[in-house]
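One chain of protein is taken out of this complex; the other chains stay put.
On to chain A.
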Amino acid sequence: MSPFAALLRRDLAAMFGSGARGGAALPVLFFLAVATLYPFAVGSDARLLAETGGGVLWIAALLAALLPIERLVRPDLELGLFDQLALRGVAEEASLAARILAHWLSFGPPLMVAALPGAALMGIEAQTLLNLELGLLVGTPGLAALGVMAAGLTAALRSGAALGGLLAIPLAVPLLIFGAGSLDGNADGALALTGAASLVLLALAPFAAGAAIRAARE
């Protein structure tokens, strides 16, 4: 088994397990909780909910993806996992790329499933739901990359979780703008731009997070 596949398997086992890095169900439950709370806040007017629901689900997905930041990198940094891997010739960039994939698998597809009952709660139309699912499919990998990048940058600091959110949210804005913009169909290539923003984050994150982990060793 290649180191990448082995790391991926280990990460997935940890994320779906009940250990320090477990709790893959948390983002999904958080996502559904936001979808439930929103009608209480703005009232249950069906037209208003159907019109704004897609955007609210996008915000819920963004925040749900940032929820596990604290557990993404820090426990393994404290264990010395990255030092061990570096000694065996596995670059930080490779192990963090595996972590991005594992993080995405742990919340991306589950959120796309959870968007079905979420859309029902909001009374979203079928076409908008399809656009939402497509947008989430293209956008959540970028959110996963952003989460791992923020987690890597804050892993060595004492003030972790809140700081990670503060770093990630401004960089997540393009994904939210284009993702929510693609809800009314692919106007102005919004879906393609969501994919572009996602790819930029995916290309950047392993290197930024890897450099941060190496810096944490000093």
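Things to note:
We adopt the following convention: a residue touches a chain if its C-beta (ideal position, glycine included) is under 8 Å from a C-beta of that chain, and two chains touch if they have at least 3 such contacts; residues count from 1.
The definition used in the following text is that contacts and distances are computed from a predicted model.
Per its UniProt entry, the chain excluded from the display bears the name "Heme exporter protein C", taken from "Phosphoribosylformylglycinamidine synthase subunit PurL", "Heme exporter protein C", "Electron transfer flavoprotein subunit beta" or "Maltose/maltodextrin transport system permease protein". From the options A:43, A:89 or A:170, the residue with contact to the unseen chain in the full assembly is A:170.
Of the candidate positions A:34, A:94, A:112 or A:216, contact with the hidden chain is made by A:216.
Within the set A:60, A:73, A:149 or A:175, the residue that contacts the chain not displayed is A:149.
Although one chain is hidden here, its contacts on chain A can still be listed: residues 149, 153-154, 156-159, 163, 166-167, 169-171, 173, 177, 200, 204, 208, 211-212, 215-216, 218.
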